[in-house]
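Removed: one protein chain of the complex. Kept in place: all other protein chains.
Chain IDs A and B follow the sequence of writing; residue 1 opens each chain.
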Amino acid sequence: MRQKNKEYVISKITTGKKCKNNSRIDGEDWVYSPEVREHFFYPKNILFDETGYKADGIGTVGSPECGDVINVWIKIDKMTERIKDCKWRTFGCASAIASASMMSQMALENGGMTLNEAKNLKPQQIIERLGGLPDRKFHCSVLSHKALRDAVLNYFEHYAK
Amino acid sequence: MQNNKRKFKLIEKLNESDNIVSLLFQTSDNKKYKFTAGQYVDIKPPAISGHGKSYTIASAPGEKLIKLTIKSKGAVSCALIDLEIGAELELEGPYGNFYPEKEMKDVVMFAGGVGITPFYSVLKNKFESKDKSKTLLFYSNKTKSDITFFKELNLMAKNNQNLKIIYCLTQEIKPVKQIDEYTRINKTIINKHVALGGDKCYYVCGSIGFVNDIWKMLKELGVLEENIYTESFY
Partner (left out) sequence: MGYGKRVYLDNASTTPIAQDVLDKMFSYLKEVYGNPSSLHKEGRTAKKAVQKSRSNIASIIGCDTDEIIFTSGGTESDNLALIGLAEANRHKGKHIITSSIEHKAVLDSCKELEKRGFEVTYLGVDGDGLVSAENLESNLKKDTILVSIMYANNEIGSIQPIKKISKILKQSKTANPIFHSDACQACGALPIKVNDLGVDALTISSSKIYGPKGVGCVYISNRVKTAPIILGGGQEKGIRSGTENVASIVGFSKALSIANEKMEKMSVQQTKLRDYFISEIMKNITDVSVNGGIVYRLPNNINLSIKGVEGESLVLMLDDLGIACSTGSACSSIDLNPSHVLINIGVPLELAHCSVRFTIGRYTRKSDIDYALNQLIDCVRKIRSMSSVK
């Protein structure tokens, strides 16, 4: 009888953990998701030095006073009108860095996003790929969304004429 | 981003519903304020020491006064609502690309609570410009007394056969006049009212949770990512 109770207790703890994971995906608890951790500690597509980088479009969002800034540089394949390179730098927290890195990865996947896709890469899409972020970190993904959008619009303004 | 700050004066306050107030501003220099329907401005009231916030303009571009419709939740919003008539403040913007260029497509809008603001501006602008595309608006609130712009929206729908509004209340005991659904918006409700094929655009505006839920539902119903536009209030 005692053994049985012990088993019940153990399985309950395991179930408890599972529920916690699920709520993490919906962004309720601030726990590092493996994806955020990966993109924070091994961020992808950083542009360390922009001298000589011939960007087709540049987007800058945020300010140091706000505690969040992101710069995005993109190169466009003029034949296919897809993003062929996407680089960034940011001044911000772990969520901001992870969002920027994930955004750049998504922009380059599957042969590169079309300009329409990139213009409308939503914060929800970035957060879903990051395995969720707490609501108070939502604005970090908005920054990446806006910066990529601005880079595309900047390209239209200067190059597509 | 340009640093576009202009001074505005608070002319009037209107109680829209239980905890939602509209503030009407005029430019201090009396010159016209140019913006696109659906855009927002950044404001930091003097009483606040930390960050300001972004607020969508609820008035249409052609109107004389700039209307901001604000829910009394959070320090910044409450400080704005507490402003005295005649108070002057700086509004920065207009910013945002929530409602993009293609005005001729049929549109489905999802508004959660005070998320109605960009749609209100867009709809007023649309019908003034005689745009013939069809609009279906799902408007979700807790109870009937929470519905902002109820009279104005119904009048718009009455005068424009291209606008249909589906009101959803999540905490009301039915039945209530003019209300269509008594539950949170779900896939069944969307399927019931929307013919999902065709080249439509879907716009979702409201709290982070509301927008996330609707976005997921639309994708599960097969709507393409590129046809969904979101704006979350936070």
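Assume a contact is a pair of C-beta atoms (placed from the backbone, for glycine too) under 8 Å apart; a residue touches a chain by one contact, two chains touch by 3 or more.
Computed from a predicted structure; not experimentally measured.
Asker: Determine which one of A:D68, A:D85, A:E117 or A:D150 touches the chain that has been left out.
Answerer: A:D68
Asker: Taking the full complex into account, what residues of chain A touch the chain not shown?
Answerer: Within chain A, the residues touching the omitted chain are 40-41, 43, 46, 48, 60, 62, 64-71, 89-97, 136-137, 140.
Asker: In terms of residues, what is the contact footprint of the unshown chain on chain B?
Answerer: 49-51
Just so it is clear, only the chains that are shown with their structure count from here on.
Asker: Help me check something: in the complex, which residues belonging to chain A touch chain B?
Answerer: Checking each residue of chain A against chain B gives 60-61, 66, 116-117, 120, 122-125, 135, 138-139, 142, 149-150, 153.
Asker: Would you pull the chain B residues touching chain A in the complex into a rising list?
Answerer: Checking each residue of chain B against chain A gives 1, 51, 97, 208-209, 211-212, 215, 225-226, 228-230, 232, 234.
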